[in-house]
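To start, the structure under review is shown below, and the notes come after it.
All protein chains but one are shown in place.
Right, subunit A next:
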Amino acid sequence: MAKRIDVKDLDIYYGSFRAVEGVTMSIEPRSITALIGPSGCGKSTFLRSLNRMHEVIPGARVSGSVLLDGQDLYGAGIDPVSVRRHVGMVFQRPNPFPTMSIYENVVAGMRLNGGRGVRKAEMDGIVEGALQGANLWNEVKDRLDRPGSSLSGGQQQRLCIARAIAVKPDVLLMDEPCSALDPISTLAIEDLMDQLKKDYTIVIVTHNMQQAARVSDRTGFFNIAGTGKPGKLIEMDETSTMFSTPSVQATEDYISGRFG
């Protein structure tokens, strides 16, 4: 299940614009890695390069390598579609499929993964498991046939997490998953992440320092020298170290709010 990620010398481009430059980092399995940094420094761009979602934007490309347990996701002959089946993603704004019921949302990924022949009983079991895994089962078990859009924002985000883990990915990427949610829903998702890290490798982008400090095991700090310049990974370490004794001044400035 959970796999490690090794990124080597990754440059990420939008057309001719280099948005991220020279990132090398290791992401441990069964842990939560937080990525922090000011807006526009390329956190989302970097995250999306880890499951090859970056390249769905016309003209977008990368150079360098991303190894998932040693296998290069950008290697020749690797199908981006199958990469995304192993590396799941949760977005900043909850995006359940509005034309599908709660149940159908959870099984959507499985139907794609050649799961058409799965028996109903087995499917029901997987749906319950995924919704329980996302701490949502008790709230929705009586209305699985209602549209996903009938849930609250926090519930929708947990539905998206259930949808992502229903296909049992190796890695779960989350791009500011709580930024559109209220504090209670945010706490619910943070609790959930803590449970999920037993089984998954989790990478989360967050704007919220406390959140990074609360949930993550390791933290990476990205920064840009100025607009139009590429974002870089400045420093990466154990979260406790990053928040107490970072080795780079810029990290300390950013974390203590003296940034700008």
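Here is the rule we go by: contacts are C-beta pairs under 8 Å (C-beta built on N, C-alpha and C of every residue); 3 or more make two chains touch, one makes a residue touch a chain; residues count from 1.
What we mean here is this: contacts and distances are computed from a predicted model.
Participant: Which of "Sarcosine oxidase subunit beta", "Phosphate transport system permease protein", "Transketolase" or "4Fe-4S dicluster domain-containing protein" is the UniProt protein name of the chain not shown?
Facilitator: Of the names offered in "Sarcosine oxidase subunit beta", "Phosphate transport system permease protein", "Transketolase" or "4Fe-4S dicluster domain-containing protein", the one UniProt assigns to the missing chain is "Phosphate transport system permease protein".
Participant: Considering the whole complex, which of A:S65, A:S150 or A:S179 touches the chain not shown?
Facilitator: Selected residue, touching the omitted chain: A:S150.
Participant: Kindly state which of the options A:K3, A:K43, A:R85 or A:R218 is in contact with the chain not pictured.
Facilitator: A:R85
Participant: Among the options A:V167, A:I189, A:V203 or A:I255, which residue touches the chain absent from this view?
Facilitator: Touching the chain that is not displayed is residue A:V167.
Participant: Given that one chain is not shown, which residue among A:T99, A:Q132 or A:T245 touches it?
Facilitator: A:T99
Participant: In the complete complex, the non-displayed chain touches which residues of subunit A?
Facilitator: Given the touch definition above, subunit A has residues 51, 53, 56, 58, 81-82, 84-85, 88-89, 91, 93, 95-101, 108-109, 112-113, 146-147, 149-150, 160, 163-164, 167 touching the missing chain.
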